[in-house]
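What follows is one structure encoded as structure tokens, with my remarks underneath.
All protein chains of the complex are present and in place, except for one that has been dropped.
And then chain A:
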Amino acid sequence: MSARKGKQPAEGKASPLTSEEQMVFDALRRIGKKVGQDELEEKITDLDAETLMRTVQSLVSKQYVDFLATKSGEARFLARDMEEVAKTSGLSSDERIIYQLIKGVGSKGIWIKDIKSRSNIHQKNVNDGVKLLEKKGIIKTVKSVKQPTKKLYMLMDIEPSVELTGGAWYTDQEMDTDFIDQISEQIHKYIIKNSLPRQPTAIYSSTQTYPTARSIHNFIRKSRITTVDLSLGDVQSLLDRLEFDGKVVKQMKIGGASTFIDRMETDEDEDEDEDEDEVVMDLESEGWMYRALREASGTMSGREERVVGNEWTQMPCGKCPVFQFCTEDGPVNPANCEYFKKWLEI
């Protein structure tokens, strides 16, 4: 293959290590994270600094260790796992650069043109390299929901980021509006159940508490409405959507003990898997309560009367497609209007 240059280890088989190299490699594997030169010297006291650095250098060139530079230019080393070493051992230098770039972007994926511009490798070599890596099962292509025609490359074992897949709301690169509608409806029903007084013409006292984003999230997890794992942020988006629909209103939570949350928390194991992101969102998810509006609940109020209705749209002109074109004596006019004729048929 023309792209291959220089001395390369045999494909699929890692170069053998010397005993010193093996020792340093094992030490790096044990550390399991990026380390700088100073730290490495502290950990490995058997070798003097110069030998240690030479050994690390050799490990880097044999593809056993990643060499990474921080923004300040400081060197950092990270041991690769053996599987990766085996996979990448037979790559040419161009392929290795491409591999490094693809690995570097993680779950975001990288476009082939970006690989070319960042690596400065000839287009043909990039194409060949990518093809080979794909054939070997080292990388895969994914498509983003934002740009469905653009192919992005990422490592085989990495899950595409939410940005690419669109998160819980996307199925096969398309927004699943039916799913969104169904889940919103369930949430709306839940809020109606927990926020409207039993008597249709009563209100709740001002000390009453209503569901919060977190309690609704718990409800969805417990009730197993969906097999899709919805995050607290997803639930928050649905609640915002219901608010935009004018079906629920947001109310600032009153301070002090909240009976609703207490009730919700008594029968469940709260937050066992809470991560840092969710802690940050606490204010958003706990600071607001959601209550349903009666008009949106339909039968709850039992009253059919509308405040003002839409008098205009009840007659032909309100929905007329040629309303602006219609004039007193033009070709389209109220006297010969077909919509009026239909409307006035008795």
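Methods note: contacts are C-beta pairs under 8 Å (C-beta built on N, C-alpha and C of every residue); 3 or more make two chains touch, one makes a residue touch a chain; residues count from 1.
Definition applied: contacts and distances are computed from a predicted model.
Trainee: Mind telling me which option in "Postreplication repair E3 ubiquitin-protein ligase RAD18", "N-alpha-acetyltransferase 30", "DNA-directed RNA polymerase III subunit RPC3" or "Cyclin domain-containing protein" is what UniProt lists for the chain we can't see?
Mentor: The chain we cannot see is, by its UniProt record, "DNA-directed RNA polymerase III subunit RPC3".
Trainee: Sort through A:D172, A:D229 or A:E328 and give me the one touching the missing partner chain.
Mentor: For the chain that is not drawn, the touching residue is A:E328.
Trainee: Return the single residue from A:G36, A:G137, A:G246 or A:G287 that touches the missing chain.
Mentor: A:G246
Trainee: If the hidden chain were put back, which of A:Y153, A:W169 or A:F219 would touch it?
Mentor: The missing chain is touched by A:W169.
Trainee: Extract the touching residues of chain A with respect to the undisplayed chain.
Mentor: Residues touching the hidden chain, for chain A, are 169, 174-175, 177, 180, 197-208, 237-238, 240-241, 244-246, 249-252, 293-295, 301, 303, 305-315, 317-319, 323, 326, 328, 333-335, 337, 340, 343-344, 346.
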